[in-house]
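Note that this is a trimmed complex: some chains were dropped, and none of the rest were shifted.
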């Protein structure tokens, strides 16, 4: 279900961007238990000036090589699970793309299950949720 | 009210992208009863690698010519209305842009009416909702 937007500078190569995207997806599969084939990602590499991030916030320093990860996903996961996701995304993206874990920013937008169609005009989860248990 | 983000590969032409956007808007007007002039769309054509979608999910197959449609809109529409929207978006985009309906993905982000300003710094619906009935 997640729709993932990854914004990063074009000083990172397309290969680094893809490695970051792979790491985000691996974290979603491992921690949020998203199906492996439930992958919908938009990766945008920006020229200088396209991303503006303050050099430091809440004690975390940021460089030009920041990776912004915004994930639209189902609601209802517990805080502890979200925290585990952030940790794995930061570690995974840092290791895969060669950036600092401090430079991996994550935000979740929660939206209900009926708000998705994975193709062919079907509200797949709305249909599933109508099935008798 | 909808703010629509359409992400698709640049293997689809600018004309195809525009046709897809027209079809999305027509579906919103027909099914969600959005006013015809309530149109705010961001169309982004991506180079290879910019969109990552698994080849199959929930029995729906996907190709490189996937069209991701994320719609920020008002909350409260019934599930059946959402399902009708997905169906019309998929059929309309497929017909208009020459893609497979299986490759049209739709996601809704619902956000309350007071969260919009359509220009000039006015919260148009917040003002309207304060009017006596």
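Every chain is named by a letter (A and B) in the order it is written, and numbering of its residues begins at 1.
Methods note: a residue touches a chain if its C-beta (ideal position, glycine included) is under 8 Å from a C-beta of that chain, and two chains touch if they have at least 3 such contacts.
All values derive from a computational prediction rather than experimental measurement.
Participant: Just want to confirm the stoichiometry: 2 copies shown, so how many copies does the whole thing hold?
Facilitator: 3
The working rule: only the chains that are shown with their structure count from here on.
Participant: Could you please state the distance in Å, as a whole number, between where the Cα atoms of chain A are centred and where those of chain B are centred?
Facilitator: 20
Participant: Quick check: in the complex, which residue numbers of chain B touch chain A?
Facilitator: Within the complex, chain B contacts chain A at residues 7, 44, 46, 49-58, 60, 62, 68, 70, 79, 82-83, 86-91, 101-110.
Participant: What part of chain A is in contact with chain B in the complex they form?
Facilitator: Per the touch definition, chain A meets chain B at residues 3, 14, 17-18, 21, 25, 35-44, 72, 109, 111-112, 114-124, 126.
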